Structures are given as structure tokens and as C-alpha cells.
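Here the complex is missing one protein chain, while the rest keep their positions.
Chain nomenclature is as follows: A and B, assigned in order of appearance, with residue numbering initiated at 1 for each chain independently.
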Amino acid sequence: MRRWPSGLVLIVAMICAALFVQAQEAPQNTAPYSSNTQLCLDCHSLETPGIVQDWMHSRHARISPATALEQPVNQRRISAARVPDELENTAVGCYECHGLRADQHPDSVEHFGLRISSIVTPTDCAVCHPLELEQYAKSKMGNAWGNLAKNSLFTALVNTIDSPKRLREGELQQLTATDQTKAENCFACHGTKVTFTGTVAVQTDYGEQLRPQYVGWPSNGVGRINPDGSMGSCSSCHPRHGFSIEIARKPHTCGQCHLEPDVPAYNVYLESKHGNIYSSLKQDYDFDAVPWTVGRDFRAPTCAVCHASALQTPEGTLVVERTHDFGSRLWVRIFGLIYAHPQPVLGDTSKIRNADGLSLPTTFDNRPASGFLINEQTADQRQAQMQSLCSLCHGTTHVAGHFARLENTIAETDQMVATATGLMVHAWELGLADKTNPFDEALEIKWISQWLFYASSVRYASAMSGPDYAGFKNGWWYLSKNLREMDKQIKCSETKAK
Amino acid sequence: MRRWPSGLVLIVAMICAALFVQAQEAPQNTAPYSSNTQLCLDCHSLETPGIVQDWMHSRHARISPATALEQPVNQRRISAARVPDELENTAVGCYECHGLRADQHPDSVEHFGLRISSIVTPTDCAVCHPLELEQYAKSKMGNAWGNLAKNSLFTALVNTIDSPKRLREGELQQLTATDQTKAENCFACHGTKVTFTGTVAVQTDYGEQLRPQYVGWPSNGVGRINPDGSMGSCSSCHPRHGFSIEIARKPHTCGQCHLEPDVPAYNVYLESKHGNIYSSLKQDYDFDAVPWTVGRDFRAPTCAVCHASALQTPEGTLVVERTHDFGSRLWVRIFGLIYAHPQPVLGDTSKIRNADGLSLPTTFDNRPASGFLINEQTADQRQAQMQSLCSLCHGTTHVAGHFARLENTIAETDQMVATATGLMVHAWELGLADKTNPFDEALEIKWISQWLFYASSVRYASAMSGPDYAGFKNGWWYLSKNLREMDKQIKCSETKAK
Partner (left out) sequence: MRRWPSGLVLIVAMICAALFVQAQEAPQNTAPYSSNTQLCLDCHSLETPGIVQDWMHSRHARISPATALEQPVNQRRISAARVPDELENTAVGCYECHGLRADQHPDSVEHFGLRISSIVTPTDCAVCHPLELEQYAKSKMGNAWGNLAKNSLFTALVNTIDSPKRLREGELQQLTATDQTKAENCFACHGTKVTFTGTVAVQTDYGEQLRPQYVGWPSNGVGRINPDGSMGSCSSCHPRHGFSIEIARKPHTCGQCHLEPDVPAYNVYLESKHGNIYSSLKQDYDFDAVPWTVGRDFRAPTCAVCHASALQTPEGTLVVERTHDFGSRLWVRIFGLIYAHPQPVLGDTSKIRNADGLSLPTTFDNRPASGFLINEQTADQRQAQMQSLCSLCHGTTHVAGHFARLENTIAETDQMVATATGLMVHAWELGLADKTNPFDEALEIKWISQWLFYASSVRYASAMSGPDYAGFKNGWWYLSKNLREMDKQIKCSETKAK
């Protein structure tokens, strides 16, 4: 029997041990870079090292689409059945995305012999991830730009808030809100309309280069309108250039926009027992597993668990499919509007018309724009599905009690808004406020706060069990206080008017 | 000399290295499951996989009480000297808790041949953890339901905040606050009274099953009144079914209820240097060690360090015993009431009577209900104990200076409240507000804010060194602003009344 020298054995054993340790953190695979991507990297690893490094940490940099397609379907992060031949066997690198569909990008430019576009759009991503775009395009988030910009009431609210004001002869005068300010404020989350305005030549260390110019850029909002006409920005939740599923699954991502005072989902979550467990044990969660296994990969849900991810039991039974239409598991819409109401049928809510002809899902006295909202049967199906997710951890009595409270809360908060609206209408009728712009006066601002902040807060607190947001944090404390103050202010003005 | 083949050596070495790495994360022990628990798991690992997995991560799932009792006393997480024979040698599984004391649970039901109760109560936990219940039952937290529900003034405040309001002939009308809303708001932290109302039969995949029905369920509040008459919910801080000491020791747990604006302990902590160090270095803390070693297991305190945990020095000297009466290391009570005051003697504060006959620890002009509050000697002892904890890291001059400031702050915030109370009493006397309900009018709401939010915030900021809560975050900025606004509002009403 031939024997290895023991000294060699020792060395090999040590190397193996070292490799074993390393392997736990190592990339699972390494795909070759395309020659065009290698060209990009030659300069950009020096010029923009941050994003190159970020990409190198990504799955895109390590796994070719061909390898991704070898995975069982339910473990894939890629929804295309196959991808174009030229993308198949290399890492998904700079050129694979920025060089894609160059002729369909009005803003693509010649760049060292390659035609590239700066702004990669969902349509580009959909070459490998078509199902995600299909779902997203139907969602309210995908339509978020138009849902604000194409609704005249919301536009009036935005302009009232975001506009500079000046004094002219003792009177406050509202100027025009600039696109720049709107882009940093409401449209930072909703997304801007990015318009390509041409190229300029700039001098660089590498000679003269063409740079595309835009109005509305930068923007990372979820409903961004891209120069190629597509809607959305995948990097809102999968920030470039890591495009990570881990980040998208962590609540901090959703929390960039879904936060107090108007949409306090993130805050309520963090305060809830689910959030408590996440904050305490997240270091032991596996945020990268697909599908996501209940109880094993995570101990309490994050936003993505309930609203987005594909879930399976530890035995491997699929519980719910992944969706990128993030409202599609919900039956009721509890924020952003005067009253809670059934989820809209379409993601494009600017098409809704209520009985008064306004683009609102209810009238001021809470009659729903029924044709535009999901019917009771669909609502029930969705609620049943959500309850089945709750039931992965909670008993049926617990779940039933929780949902009964939410229903009661929706009714009571709607009543508190109706009372405030009654006071507001009374003030408008008496001429104590001017309805021409229903959003600008001190009393009107209180009325808006009642539904946009306080009623919304209580409903989120109920839906996701974060009690302070039902109480002292924009909750019942404020719902009640605000009514008393509106009442006092109106009575005070009435007295004076007499 | 006989020699092993070197190839085998290599393989064994690699396996050993692998095991070494694995061992660092492995469970310390594995106790057998009882046959009844195994029956539960057979279905529930499919039906409620989340909680089964959560339990499998727990110490309960791995260590039998007998093994736990082999630990040196100061390292035990179990305070019973011994446990019933039938519990001794198995994991603490589904049946061990849900099947315990079934005859003393009015809500226990027959479930596949076993009698089980859904709601495991502190009395069940006390079979192995009796000292914890004994301490907890004496605490204000254990009595939190009654401390709110059995105090008529607090009940009036709760009903004023939590009730729907409607307009009737131009006047705001306060309706009755529902149990459901109260359960989501004030009583979400304080705990509800859970009443068993009977069983219903439901059809399941496994045939007809009985399900207990409750009023007040779900509830996870610290002072929950359970169907068996016991008080409290251990899973408030040790969430089911992991029952982890790690979670209970992390500030996010306390922060679910002890947070701004009324009890900003969590917020002040996070803003403090202690919180800064926790946020920065927590990944290097050992949150599972019992007892907890100062400086080695943690670098700066969390809530539990100062208020609950058993601490030892690195040399193994016990510094302070564990307590589940979380106020018992405190001498002064700085939140929730009009003035700061010595800690109540009893956890049941509804028994307090002040000189005016009200269930309040002071009168409106700050005379203490002395017989119901700890005396100076006890206060001094507790303060000295807390200072000895501070002194594990801080010099005596530092500690003395810190405590002197706190004393000054308590006096000054009490003065700011007394001034607001003076304004309020003045308004009541003039008829500018109606004292019948002292909590509902706009001016009264400002007065409440002065003590419930602003004075409380400044005191926490002082006690735990989070300066913004002494200033711009519900602190002196608001204490001063609120007085000016109350004064202006009263003067304005006086003018009009003339």
C-alpha cells in the first residue's frame, strides 16, 4: 500500500480545514464574465469601485442564468423558462444589463465602442424575471407615479404642501411647487417621471464622453416612469448593484416609504411582537433561502413574509406563491384616503370614479366606488389566505379574535373621520373656511391629519399589533384631541363672527 | 507500532475540524420528548409549523428539568428545588405545558384524547419557576390590568381617549369605548381580562374539534387576567414558543410598552451612551449566560441588567440577584402620574388612597399618600443598591453627580407640572373648562400632556442620560411651550368671556 508522507497529510488537512471554514462564506459558484463586462470592469473598478464591489458581492456576479435554470423551479430566483443565448453562460454583469435592449432605450449612448444605457429599467430585468414584472405592473406600487400625478385631488394636495409661500401685502401667497422639491418629497417614494433631454459631451481622463441628461433624475421611487416608457424601479427594493433578496426581505427596505405618520407599517411592525422577535433574533435568520421556510429560516415574519415571499413548511410544502403585486394578498386598504375601503381592482387608481365623479374610492360620506373595488367574495378569499398564513403559528381562536378587532377598528376609525368631516363641512358651509382649496387652511390641515395620519395609524396598529400607534402615537389620543380642537376652533370662530 | 493509514487520518482530521466548527453552534443537550408531546408534534409540525420550529430552537426542547437541576444553583434558569416526577426527564414540550393542571383551567378541552388548555398561565410556568411568579405577582406589572381597570380616574381617562365620538346637533358626543378597542390600545400593554365563554365545535381535516371561546383574546399584556384567575403573561417578554432569555434581555422587548411619549425608557436608552454601545456592539454580547457577567457578557447595560438580571463579576462574585419584580430596584416612580413619587409599597396600586380619597399616589398639589409609598429608608436602600450597580463601571464622583441631577430634575419637572395644574385649576374655577370629565377638553388635554408626556420624558432623560428627551423631544421645549400655550388659551378665553 502506497502511503502519503505524513507531513504532507498534515498540510493538506490544515488546508482542508481552512477551506472548510472559508467555504461557509464562499460564493456558491462563479460564472465567467463576458468580454464586454470585463471591458467595463477594467475602468469602472477604478472609477466607481463602490458599485463594482457591490456587484461582486451579488448573486448576479457569481451565477450564470444557465446555472440558475438548473435549480428546481421552486428554488429559482429567475422566472424565465429560458434566457437569450448570449446571456446564458456568463455572469450577469455590467454589459448584460446596461447593454440590453439598447435600441429601445432613447437615452442609450455610445461608450467606448459599446452602446449602453445608464438607466436599467424593469423591462430589462424582465428578460430573466418576466413574472415579477408582470405582477408588479399590475400593482399599485408599479403605478405609484400616476396614482399621485394623474389624480387632480392628490396633485392639489401635493402642490399645497410642497410650494413655497410668500407674504404679499400681509397675505400668504402660495407659489408653484417645483419639480425638484416634489422629486425629493412625495415623488421620492412614488417615483418621478424621468425624461431624457439629450446628451452633453464632457471631458474626462479618458477623453471626451457623452453623458445623457434627464429631467427627474436621480429617482429611485417605486413607480418611476423610465425613459423607455416602462414603470417602476426594481432597485427601490433590490438596491443596485447587489440586487439582493436579503435586503428586500428586511423591513428596513419597506420602511423607507411605509412609515409614520401616513403609512406607519414599519413603525408598527418594529413595535409589535413580530418586530421584537425580528430585532432580537434576526442574526439567526436565513434571509437568502428560496423558498423561505417558516420557523426555520425565520422565527417571526418580516413584511416580505406576509406580503411577498414564497413560503414553505419545513417539510417542503409550498404555502403561498411569491408575488410582486404586494397588495394582492390584502382585502382592505387602510391608509392614504379618507375612509378605509376594499382594495382597488386595478393598480392604476387614477381611473377610479366615485359617485361624485372624483378619483376617490369613496365619497366624502363614505359611499364606496364599488365597481372599482374588489367585491366581497374576492375580499373574503384574500382574508382567508392571510388567515392561513397567520395560522402557521397562531391558533384559530387567536386569529379569529385578531381579525374581529381589526374589523371593529376600521368601523370606529371611519366614524372618527366622519365626525371630523362633519365638522369640516360645517365650517365650509359657515364660511369659516374656504373650500376652493380644501387642503391649505389651518382647520383643513387638522381635518387631513384626522384621516391621513391618525385613523391610518390606529388601523395599522390593529392590523399588525403595535399598540402605541393605536394610542399615544398618532392614535386614539390624537383622533380624540384633534376633534376637540377642531370643535373649539370652529366654535371660537363662530363666536367671533357673531 | 501500529499506524493508521494516512488517508484515513486526513478524513478523520477533516471531520474533526468540521465537527469543531459545528460544535460551536450545537445544542448543549437533547432531552427525549414525552409520548404525549410526540403525539402533538405529529400533527402540529404540519399544522402550525412556525411554533413547533420556534419551540425546537428553545432550551425547553433540549434540556429536561432533571438536567437543569444538575446545574449549580446560581447558573439555573429554574427556581424550583425539584419538579413533579412526570416532568423530570423529558423535554418541556407541548403536553408538559398545555396538559398541565388541566383540571384547574376552566377552558381546558378534550383534544384527541388529551385534556389540554390553550392558554398556558403563569401558574403553570410556576411549577418549575415558582420564585419568578412569586416576585412577579407582587410587581406593578403583574397587577397592570387592575391598576388601570380598577382605578376610576384611569378608567375615565381610557374611556375618554378610546371612545368613538359623533356629532349631534353640532355638539361632539362621546360614545362608549368598546372592549375591542381598549384591548388594542391601553390594555394591549396592561393586559386584558380573558374570560372563557364556552366551546364551539368546528370541522377540521381531522374531524370535529372543540375550540374554547373567549372574551378579551388574544392578549399578551403583562397583567393579563387569565381564565384560571392568575395574573400575567410570561410570554409578554419570553415570547412563545422560544421562551428565550435572550429576547427578554434585549431592550426591544421592554421597548414594546416602555416607549415614548408616556414612558420613553426605550427611546432614552437607545439615545444614551449605553444604548449607543449596545447598538454598536450587541453582536459580541452573550445574551444567554446565567448569571450575567459584567463587562464580559455585555459591555454596556441593557434594561435587564439594571432592572432584572442576576449579575456577577468576572471573578464570579454575585453582585445582585435576579428579580421579576421589575420595579423593586427602584426608589422613585417617574411616569404615569401627575407628580413623581416614592415607589408604591404594593404592586396593586388601585388600593392607594391619597388625602383627597382618590386612588392616586399624590394629591393635585403634590402631597404624597405616604402610607402607600415606600419610606425614605427603603428608598435610600434601593438607591444605594442601584448606585452600586452603576459603580461597576463608573467612579463615585460620576455616580454622585448623576444622581444629584436626577433629584434636581424631579423637583423642577414637578414644579412645571404644578404650574400647569395651577393654570388648569384656574380655568376650571373660571368655568373656562368643565371639570366633570377632567380629561376631554382641549385645555385639559394640554394639561395631561404636561405630566403624562413632557415631565415624564425629562425625568427619563435625566435618569438614563438621553438628552434629547430632556430637550426637543417632549422635553423642556414642550414643558415650556405648553405652559405658554395654556396661558395664552386661557387669557384668550377670558378676554372673550368679558
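Here are a few things to note about the model shown:
Assume a contact is a pair of C-beta atoms (placed from the backbone, for glycine too) under 8 Å apart; a residue touches a chain by one contact, two chains touch by 3 or more.
As the structure is a computational prediction, the values presented were derived from the model and not from experiment.
The residue touching the chain not shown here, chosen from B:Ala289, B:Leu392 or B:Ala442, is B:Leu392. Here one chain is not drawn; of A:Asn29, A:Gln75, A:Gln180 or A:Thr317, the residue touching it is A:Gln180.
Among A:Ala80, A:Ala102, A:Ala156 or A:Ala188, the one in contact with the hidden chain is A:Ala188. Across A:Ile247, A:Ala310 or A:Ala400, the single residue that touches the chain missing here is A:Ile247. Contact with the omitted chain, checked across B:Leu39, B:Ala156, B:Ile277 or B:Ala379, is made by B:Ile277. Subunit A meets the missing chain through residues 5-7, 9-10, 13-14, 17-18, 21, 45-54, 56-57, 118, 160-167, 170, 172, 178, 180-181, 183-186, 188-189, 202, 211-214, 217-218, 220, 239, 242, 244, 246-247, 250, 252-253, 255-257, 259-262, 283, 440-442, 445, 453, 496.
Although one chain is not displayed, subunit B still touches it through residues 1, 3-6, 9, 12-13, 16-17, 20-21, 270-273, 275-277, 279-281, 283, 294-296, 299-300, 313-315, 317, 391-398, 401-402, 404-405, 408-409, 412, 415-416, 418-419, 422-423, 426, 461-462, 465, 467-468, 470-473, 475-477, 480-481, 483-485, 487-488, 492, 495-496.
The criterion applied here is as follows: only the chains that are shown with their structure count from here on.
Mean C-alpha position of subunit A lies 33 Å from that of subunit B.
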